[in-house]
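Input: one structure, supplied below.
All protein chains but one are shown at their positions in the complex.
By written order: A, B and C. Residues from 1 in each chain.
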Amino acid sequence: MENISINVHEADFDVAGLQRGLLSGLSEEGAVATFTGYVRRANDDRQVSTLELEHYPGMTEQSIKTIIDEAADRWPLLAASVVHRVGRLSPGDQIVWVGVASTHREAAFSACEFIMDYLKTRAPFWKKELGPFGEIWVSARQDDESRAARWQDDSTP
Amino acid sequence: MENISINVHEADFDVAGLQRGLLSGLSEEGAVATFTGYVRRANDDRQVSTLELEHYPGMTEQSIKTIIDEAADRWPLLAASVVHRVGRLSPGDQIVWVGVASTHREAAFSACEFIMDYLKTRAPFWKKELGPFGEIWVSARQDDESRAARWQDDSTP
Amino acid sequence: MLKVLFFARIREELACSGLELHWPDTRLDLYTLQEQLCAEHGQSWRDILTQDNMIRAVNQKVVTDNCELNDGDEIAFFPPVTGG
Partner (left out) sequence: MLKVLFFARIREELACSGLELHWPDTRLDLYTLQEQLCAEHGQSWRDILTQDNMIRAVNQKVVTDNCELNDGDEIAFFPPVTGG
């Protein structure tokens, strides 16, 4: 793959700049699929006022690299970029961006969804919600595990 | 669905502005999936210097609206936006953008891919490639029909 | 009145982007209209308008069979779409 970019930081990000970066230097892109995740205003009916995001520096970047490499083994990709914020975030804030470029849309869509599913279940990030209810560490969703597992049953998309 | 936006025009577009527009007024977004299509530099080994995009004014917008409505029947969407350029484009230019917002990523990804698959096979746009080889109207791809048809076998995702 | 439109390759092959026809004051269906166009414009139009993969739309909705037309309808002929 020509371009791989992985960034974990506190600052907000600009999706247009990230998409330009994804394409920079490519000569044959046809398709870009992206995903942006936002901090929810409520979770299971809890009103969230602040989200704290913790990560495991070093391992986080490594695990994202491994996820992208696995996606590139499965689909013909030209570029992939992941940005994940950490620290204190507010409802409505951007939290994660995944962008994938390919010559064809099916590869771009599948790889983008694959990377998100694995990011949710393999990359060492942890969310804590703060609000009128106090503080709660967010629990892992069984549904996220199921979504990641389905790629194993379906390894030749 | 709270926001639907459909635009067919010659001018280029800005993905960040489109994504902001998609979210404007929403109070509970969690996930945005987008797709951007670009003019390929070569198609079946033909070097393309210019792409001309023709459409059927009126029917184009109607058919995109129908596609979005069908997506909204299948998945819980908050907003969907489609921009498609027409006129003369150059290799590397942006040609189409689809953005979908939902509270959950599975709905956003699926609906975005569904809308693209149907846009390719149902919306009245036609591409003509110009280059050293002369002029060629692009042929419809059987593969695009197959991709659109698979949503019919799988109507409860 | 009837409005008949041609797009893309079909428009170029016919060298015609559209026609306006008087409503015939009788019943008219899509296939009869097509036959009239072919009869009036000759074999080249017949060859083109009867191509296997021709798509026909009435009032901006694709129709796959014959259908009744009404005064004021907009009929379009075009090849398979290739946008996106």
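Simple rule for what comes next: a residue touches a chain if its C-beta (ideal position, glycine included) is under 8 Å from a C-beta of that chain, and two chains touch if they have at least 3 such contacts.
No experiment lies behind these values; they were computed from the predicted model shown.
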item: Displayed partners of the chain not shown (whole complex); value: A
item: Sole residue of A:9, A:88, A:104 or A:122 that reaches the chain not shown, by the stated touch rule; value: A:122
item: Contact footprint on subunit A, counting only the chain that is left out; value: 37, 53-56, 58-59, 62-63, 84, 95-96, 116, 119-128, 137-141, 144
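By our rule, only the chains that are shown with their structure count from here on.
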item: Most distant chain from subunit B, judged by the mean position of its C-alpha atoms; value: C
item: Chain centre separation in whole Å, for subunit B relative to subunit A (CA means); value: 23
item: Approximate Å spacing (C-alpha centroids) for the pair subunit A, subunit C; value: 49
item: Residues of subunit B whose C-beta touches two or more other chains; value: 37, 116
item: Interface hub residues of subunit C, defined as touching at least two other chains; value: none
